[in-house]
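Removed from the display is one protein chain of the complex; every other protein chain stays in position.
A and B label the chains in the order they appear, each numbered from 1.
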Amino acid sequence: MTETTLAVEMRGIVKRFPGVVANDHVDFDVRVGEVHALLGENGAGKSTLMNILAGLYGADEGTIRVHDRVVKLHSPRDAIAVGLGMVHQHFTLVDSLTVTENILLGLDEPRFWMNLPLYEAKVESLAAKTGLAVDPAAKIWQLSVGEQQRVEILKMLYRGAEILIMDEPTAVLAPQEIDELFETLRGMTAAGASVVFISHKLDEVTRIADRVTVMRRGQVTAAGEPAAGKTKRDLAQLMVGREVLESIDKATVSPGQIVLEMTGVSATSDRGLRCLDAVDLRIRSGQIIGLAGVAGNGQSELAEVITGLRECTGSIKVNGQELANRPVAEAIDAGVAHVPEDRTGIGSAPNLSLTDNLIMKAYRSRPIGHGWSIDDSVARARAQELKDLYEVSAPSINTQARLLSGGNLQRLILAREISSEPGLMVAVQPTRGLDVGAIETVHKLLLEQREGGMAVLLISEDLDEILMLADRVAVIYEGRISRSIPVGEAEVGELGLMMTGSVTDATAGPTPRA
Amino acid sequence: MNLELALAAGISSGTVLLFAAIGELFAERAGVINLGVQGMMFVGALVGFSVGYNIDPWLGVVLAMVAGALLAALHGLVTIHLQANQIVSGLALTFLGTGVALVLGEGLPSGSSPLLPVVTLPLLADIPFVGAVFFSEQSILVYAGYLLVPLTSIWIFRTRPGLHLRAVGEQPSAADALGVNVYRQRYAYVMLGGALAGLAGAYMTMSQVPGWHADQTFIAQGWIAVALVIFGQWKPGRTMFGAYMTAFIFRLSLDLQGPKELFGIPNIFYEYGPSTFVLGMLPYITVILVLVFAASEANRKRIGAPASLGTPYVRGERGH
Partner (left out) sequence: MSATSPTRRSLLPFALRMERRLESPRGLGALTTIGAVVVALLISAVIIWWQGGDPIDVYAHIVRSSLGSIGVVSDTLVKATPLIFTGLACSVAFRMRLWNIGAEGQLMMGAWGASAVVLVGWLPDGTASFIYLPLMLLAGLGMGGLWGGIAGWLRARFNVNEIITTLMLVYISQEWVKFWVFGPWSEGGFQMTERFPREAWLPRLTDHSDLVSDFAGLTVHLGFALAVVAAVAVWWFLNRTGKGYEIRLIGDNPRAARYAGIDIGRTIILVMLISGALAGLAGAAEVSGVVHRLQDNFSPGYGFTGIIVAFLARFNPLGVIVAAIAFGALILAGREIQPAGIPQMIQGVVLFCVIASDVFLRYRVRLVRR
């Protein structure tokens, strides 16, 4: 790894979007045979930079060299042609096609007739060679997330990619799968490939990377420095410009009445598979229960079942009222608030104004709603109040919701949900994709509500976040929830094992106690 | 009522629906809904007949397909590049195509002999019943229709371009990331759909009911073709079945009006003139029932439209 031949060299890259300079004269290079981590918080510009390298965006200014030759990348095809392959955070796989079909997509060979058995064999041998085991004839929707990621990598390797760009690859993996991935990457770099590893997770960077580049607000704050010897603190400071390790003052609150009581809840996913399996869960007022787990183990379906968006068997009681399989409106009236994972797709109406978004739960009752009609002036006054109170940064209450940044949109959603004075809040991945300031705000709000007596179900992939905020933590794996233990007693290693199903509870079957 | 003749007539008029529906199937497989089929058929009918009558029939067929494709290109421009709503654009094109065809078609003769050859296949026509229905005295384009269906099936499911087509329709971002030109694919298939719709129209005025009948020629064919694609679950074979079956029912509703007696009892449709209108409702009710059936089947089997149908594709949207 002492080779200093550059595989990729980007100089003076500038990329502008309406209202923001995503990349501001950025220099970045990758050496042959190294793992180079690209760090930065959300919105720092690292994804944009890599999208330029992958041929998806065109840079406004700057040059790119691959193996010392200047290249112009107008499309992903151009990028792949020079050996640059990107594995995106959100997989670009066609669910209804098979693994092999996905790998063959976009290639010139086979010329015309699809001779699948021949190519399945080719894929199989490539998979064996690189240690990425997967069934070439399986349809994508049948695979687990980790397997799908392997298909994405195979896709690139099949095309002869020597420089692999991985965008937040561990976001969807359990600790053990992360280990496997890192091993695979080390094997590849030993064989001469180079890897760019985009992440905002500081421990992973210190584990896997040879060099680190840090970006903040479109600019490089640390260029290609050796990763060895860097502490999390150093890196965090480079990322945000200040000491960021959040310290939270968590007040002691003694839990009150049981607010949410789930017994024996099972549900089926959209694909017809069982996604929740005899779930028992109890949350008391003034309590935050953190549910840890890798995405795709039933978290969304759990939230949907509680909020009335999905059918289930079993019992779900909120303050004694049975809500399982009842319409959503009943759950809302019973005081259930829902901060969904998908802010733009579910949590807001993009083309409607802030006002319209804020009254989504309140329009049916006084003081905004009177019988059938809506008092427009009251609605607007309320919206203005909430906008100011929750510091939603936008030109006015008439601004369309789609123009808000992620952090502001989440503030909007929280404003709406909290102002409905719920007894139970279901928050799913509430800080995903937010910048540090917004993350702090969200955490602060959740803790405030907890002190005010609200019960909170915090579903998050971020174990650190859970350990920081929650009173008790449980793990969800393949639709089953472990028993919850006080956060003080939780041990990260053991939680990690539970998240991958390597260890089940000591007791026979999930019996949580609150 | 001669069953063989009725069925053969069903095949003949079903071919109009078949061409239009297969065209729409291609477009929808690529993710674009084209409700302008009706307008493209009308334009194709006009161009096919006027060129075919005055110059040369085969040139008419070709130009009809070109006209349909051009109109579809407009649809493509507006929906793919300008990202307008696909449903509305299609509607606009129907108005447009119909209107333009009516304007430009002023003065064309309203009756003519078939402009395209009518063919009977030698050996196949002798097969009892089947031969009389499928292979006797049918326009040459009907036979083209028979070939079109398996060719379409093979293209979509067994070739590399077909793989790309399916990918573009299901998840354009995935196809794009791998270098498949989503815009070009969608344009191509939308235009192909338009060309086939134009062919359907040309077939109608040149072969099936030769002549330019401005108002009643097309009544609902284009829309029914769109419904047939849904019924066919975006598969060529099933769509073909739907096309022939629907045409047959139309034919049936006409045939039932004729005879004095039906199965021994006096034919009410013959006796009481206005009751034929009730019969006239039958085909349209059938289409609705067919759609209900297809929808509940799709619900049960969890199959459905190409996932990106109706959504414009924009590369690299910045999301939250």
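By definition in this document, a residue touches a chain if its C-beta (ideal position, glycine included) is under 8 Å from a C-beta of that chain, and two chains touch if they have at least 3 such contacts.
Worth saying up front: this structure is predicted, and the values here are computed from it rather than measured.
When the full complex is taken into account, the listed residue touching the unshown chain is B:Ala84, out of B:Leu5, B:Ala84 or B:Val209.
Of the options B:Leu3, B:Leu102 or B:Leu124, the residue whose C-beta touches the omitted chain is B:Leu102. Interface note: of B:Ala92, B:Leu115, B:Ala177 or B:Leu256, the residue touching the hidden chain in the full complex is B:Ala92.
Considering the whole complex, the residue from A:Phe28, A:Tyr57 or A:Tyr390 that touches the absent chain is A:Tyr57. Among B:Ser136, B:Thr159 or B:Asn181, only B:Asn181 touches the chain left out of the display. By the touch criterion stated above, the residues of subunit B touching the omitted chain are 35, 39, 74, 78, 81-85, 87-89, 91-106, 181-183, 214, 219-220, 223-224, 226-227, 230, 272-275, 277-278, 280-281, 284-285, 287-288, 291-292, 295-296, 299, 314-316. Residues of subunit A in touch with the missing chain: 17-19, 56-58, 74-75, 307-309, 327-332, 338, 340, 342, 345-352, 356, 359-361, 363-364, 369, 372-374, 376, 395, 399-400, 403.
Methods note: only the chains that are shown with their structure count from here on.
For the pair subunit A and subunit B, the distance between C-alpha centroids works out to 45 Å. Subunit B contributes residues 158-164, 166-167, 170-171, 173-180, 302, 307, 315-316, 318-320 to its touches with subunit A in the complex. Note for the complex: subunit A touches subunit B at residues 17, 51, 54, 56-57, 75-77, 80, 86, 88, 91-97, 101-102, 104-107, 110-114, 155, 271-272, 343-344, 404-406, 409, 433.
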